[in-house]
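Heads up, one of the protein chains got dropped from this complex, but the rest are sitting where they should.
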Amino acid sequence: MPFEVIVGAWVATGLTLFILTFLYQDNPLFKLAEHLYVGVSVGYAIVKTYDTVAVRLIYDPMIEQGDWSLLIPLAIGALMLTRYVPKAAWMSRIAFAFVVGVGSGLAIPRVISSYILKQIEDTVRPLAFLATDGSMTFTYSLLNPASNLNAVVLLVGVVSVLFYFFFSVEHTGPGKAVARTGIIFLMIAFGAAFGYTVMARMSLLIGRLTDLIEYAQPQYGRATWWLLVITVATLIMFHARRKGTEPPQ
Amino acid sequence: MKTAWALTILLICCAPTAWTVQAEETVSPPQQLRVFDTPNDSGGSLTVTWAQTDQESKNLRYQILLKDPAATEPKVIAEFASDTYYVRDAKAPWWTRPAPKNMHQFTIKSGKGIDLKDGTSYAVTVASVAGEQRTSAAPVQAKPEPNWFNWNQINNLAIVMIFGFVVLGSIQAAKRREIFLRRIPGLDAVDEAIGRATELGKPILYLTGAGDMSEPSTVAAAVILGRVAKRVAAYETDLMVPHRDPIVMAVCQEITKQSYLEAGKPDVFKEDSNFFITTDQFSYTAAVDGIMLRKKPAANFFMGSYFAESLLLTETGASTGAIQIAGTDSDHQMPFFVTTCDYTLIGEELYAASAYLSREPVQVGTLRGQDIGKACILVALGVGTVLATASVLLHVDLSLALDLVKDWK
Amino acid sequence: MSFAERMLHIDRRIIFLVIGLCTLIPLLYPVGLAIKISPEVKSVYDYIESLPDGSVFLLSLDFDPASKPELYPQAVALLHHAFKKNLRVIGMTLWLPGTGMASEVISRVAREEGKVSGKDYVFLGWSPGASSVIITMGQDLYKAFPTDYNNQPTAELPVLKGVQSLRDVNYVVSLAAGSTGIETWYVFGKDKYKFELGGGCTGVIAPGLYPLLRSGQINGLIGGLRGAAEYEVLIGKKGTAVAGMDAQSATHFAIILLVILCNVFYFLIRTSGKTAGQN
Partner (left out) sequence: MTLLRRQLPLLITFVTGILFAAQYYIPHPASELMLTSVSKWLQIIAGFALILGVTSLFHIHAVKIRRKEPGWGYSFVLYAGMLGTIVIGLWHGGKETTDGVTTAFGWIYTFMMVPLQGTMFAILAFFIASAAYRSFRARSREAAVLLIAAVIVMMGRVPLGEHLIPISGDITQWILNVLNASVRRAILIGISLGAVALSLKIIFGVERAYLGGGKE
């Protein structure tokens, strides 16, 4: 096992345990790790931005391939940085105006095509089929998303939730029933989102504990065990020192 | 008699073969052959349409032949069975369909050995082939051209125009006259929470979320803060508003001072009720949790946009027994707000609440414009489903209407 | 204070311990329960299975280290499958913090499958602008990525022969953890450039993508660690996702139990006539 991987394992385990101390209470170890995280991720962003934007997107094509048309976005981008010069800050508005203008223009037709027309197209379905012998059939199977019953449920769901977010009409009379259905559909969808989020957060924890288990093995010098002892000791020391100065929460 | 019968049966059974044998000699060339530039595209493509014949069967095939101006004689570029490539398979809306549905249509595109240059004319013809029999129609000249408008998307453009007209129109209308907005139940819950906090003589905590002033949900949170501050000023209850963005804090300070003024209590207004903690997500959350545990506010308000920290805040708030009201458009955090708070303004309800309070024409007008948009979509869904079901049950082609609500390219 | 109230006010660090154990024990002593395959994951698998040799498969790893446990195993499984099918693999990312991870996973799996960078696969790296990257790639791939991640000019790479833009890509899968992800690939990509699009995502955003799945805008969806485990089972190469599923079972049942306990105690307090203000 190469030396720098072992050192890496110790550093990774230490930082993981420092952040987990937040569960006990907010303490200097957590603050240290958290600020280190913000620093490293900002540093990483700066390096990548320089490497990709400055070198690969501006320097190489412009200087080496002589594509001077890139001077225009360069100028607009520079305008954006004038925001920090109080006197010239108004010029940054021109850069924002261009970016926001293009962004809005690009978005309008695409949003209507993908999020409105396409969604209506899939919701407008026949609610019954014609069997070969010409009699009307209505497929009930809940498991097949394309069955007629599901098409009805889908339609009721979309209509009632859309009506719930309707603000020009008072929710009284029939409107009340539709809004009530809308709320029930909404709550079921939030329940599904809740269930999925639990799975997502647990996966994160599983990922971290898998690493900790791996770094507890002898070839990494049992990093997890040693660092666990050190972290708990430091926490107790902080707690004792703090108990003298501040009433417990 | 028997022989007569035998003859007739023989005739009947060999007639079809004779008929096909006989048909083979006179396989007719494709009729009504038309070749033209493919519409609604960026050029480099031609479309060929020709009539369907009743001889179509498995063994009759069609060949498409293309003659380059430079080449000496036409080249076969495609061959397929005669019961394929109809106009209806090309999935085009009725307003850009080049020929009736049951005619044949084939589109020739550049690429894979074919190179159609815009502006040069090419001779194209279709040959019908049965066994070794082959006849082709007279070649037709056509020039591929780039087009300036994609008519397939006319319904998309119409929606943009109409919706734009509706939104901007209702904003103008909102400037001239009062527009009805239904009561937002969430706002009554806000008043009730403030009332209870005053009874218990405990402070109120109000959070404006993680966004900055460019996010609509943070603007809405600031507007609702104005309403809460006015009520709080009337009851002279303590108000605490911790912030994560210096600019949002400055704006909220201004709004709070204005509300205390309007409530006629400028002297009760405290400058430090709006205070800045940090921009960082988790240290801000830890600090606010500390305030909740120490100061034990009777009412917590979580308005604006939130990320993973929503759960850490509302869980601590719930443990202190405070009434909690939330209002957010971050739908990933909605399940946690709904289960931990007494009342939650969901998504657009947050914007409606701020429009209801501020009565600001642009906000109210936009809301009315979006409502009209939703009404049209609800009608489209209802009518569309009825038509779709009718067209299936009654074998009627209602694509005249149904194509309007489809996305065409 | 009645038993119910005392139970409700136990220190939350005890619950932290319970969850910690529920995760740790199954990881140390796995049980290996069977994992059922859901149709949305199967359709991604079937589509890749149906692609002929040499078709172009673009995998966009649009996530950062915070979503590694869910999306990293999905990337490994998809890459193993694509390389086994001898597809021409293009890797890229729209999320800056994920660049290092994306580069590592592609080169590692390629090495395991004996594939050569430049010939069988290419990693283009990250480029700023999110949706504008997709539009530029749709118009002309070499304008968006003049060089690949190792600064080799992309125009000469054999793996990209015959690929001028996204129109020549047979299948795009975006492994997304948030906003710039599967929706962006549809709205700014597939809607205009007509490549087939599939998706993999974290559990948090999975429910929000079902409308796109229903309307056929994406032809399949691999949701969270569960989706990753299903795909590992499909390609017959069990990995970290399957190993994690037992811990998922334990933690999910712990949460279900906690929610039920919470509501039982809550109703005990309410029905036993205590004033509402106390809970």
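By written order: A, B and C. Residues from 1 in each chain.
Note that a contact is a pair of C-beta atoms (placed from the backbone, for glycine too) under 8 Å apart; a residue touches a chain by one contact, two chains touch by 3 or more.
Note that the structure is predicted; figures quoted are calculated from it, not measured.
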{"item": "Chain not shown, its touching partners among those shown", "value": "A, B, C"}
{"item": "Per the touch definition above, residue among C:Gly54, C:Pro128 or C:Pro153 touching the missing chain", "value": "C:Pro128"}
{"item": "In chain C, positions touching the absent partner", "value": "8, 12, 15-16, 18-20, 23, 33-36, 38-39, 64-66, 68-69, 96-97, 99-101, 103-104, 107, 127-130, 132-133, 135-136, 139-140, 143-144, 149-150, 207-208, 210-211, 213-214, 226, 245-246, 248-256, 258-263, 266"}
{"item": "Touching residues (missing chain, whole complex) on chain A", "value": "4, 7-9, 11-13, 15-16, 19-20, 22-23, 31-55, 57-58, 69-70, 72-74, 76-78, 80-81, 83-84, 89-90, 92-112, 115-116, 119-120, 123, 142-143, 145, 150, 153-159, 161-162, 165, 183-199, 201-202, 204-205, 207-208, 211"}
{"item": "Absent-chain interface as seen on chain B, which is shown", "value": "40-43, 146-150, 153, 156-157, 160, 163-164, 167-168, 171, 213-214, 216, 219, 247, 251, 279, 282-283, 308, 311-312, 314-315, 318-319, 329, 331, 335-336, 338-340, 342, 347-348, 351, 362, 366, 369-370, 373-374, 377"}
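Keep this in mind: only the chains that are shown with their structure count from here on.
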{"item": "Chain B-chain C separation of Cα centroids, rounded to whole Å", "value": "24"}
{"item": "Distance between chain centroids, defined by C-alpha means - chain A, chain C (Å)", "value": "12"}
{"item": "Sites on chain C at which at least two other chains make contact", "value": "191, 204, 208"}
{"item": "In chain A, residues with contacts to at least two other chains", "value": "113-114, 118, 121, 193, 197"}
{"item": "Footprint of chain C on chain B - complex, ascending", "value": "319, 321, 331-332, 409"}
{"item": "In the complex with chain A, residue positions of chain B that touch it", "value": "153, 155-157, 159-160, 163, 179-184, 280, 282-283, 286, 290, 293-294, 331-332, 334-336, 338-339, 346-349, 352, 355, 367-368, 371-372, 374-375, 377-378, 380-382, 384-385, 388-389, 391-393, 395, 402, 405-407"}
{"item": "Residues of chain A touching chain B in the complex", "value": "22, 26, 31, 34, 38, 108-109, 112-114, 116-118, 120-121, 123-130, 136, 155, 158-159, 162-163, 165-171, 186-187, 190-191, 193-194, 197, 249"}
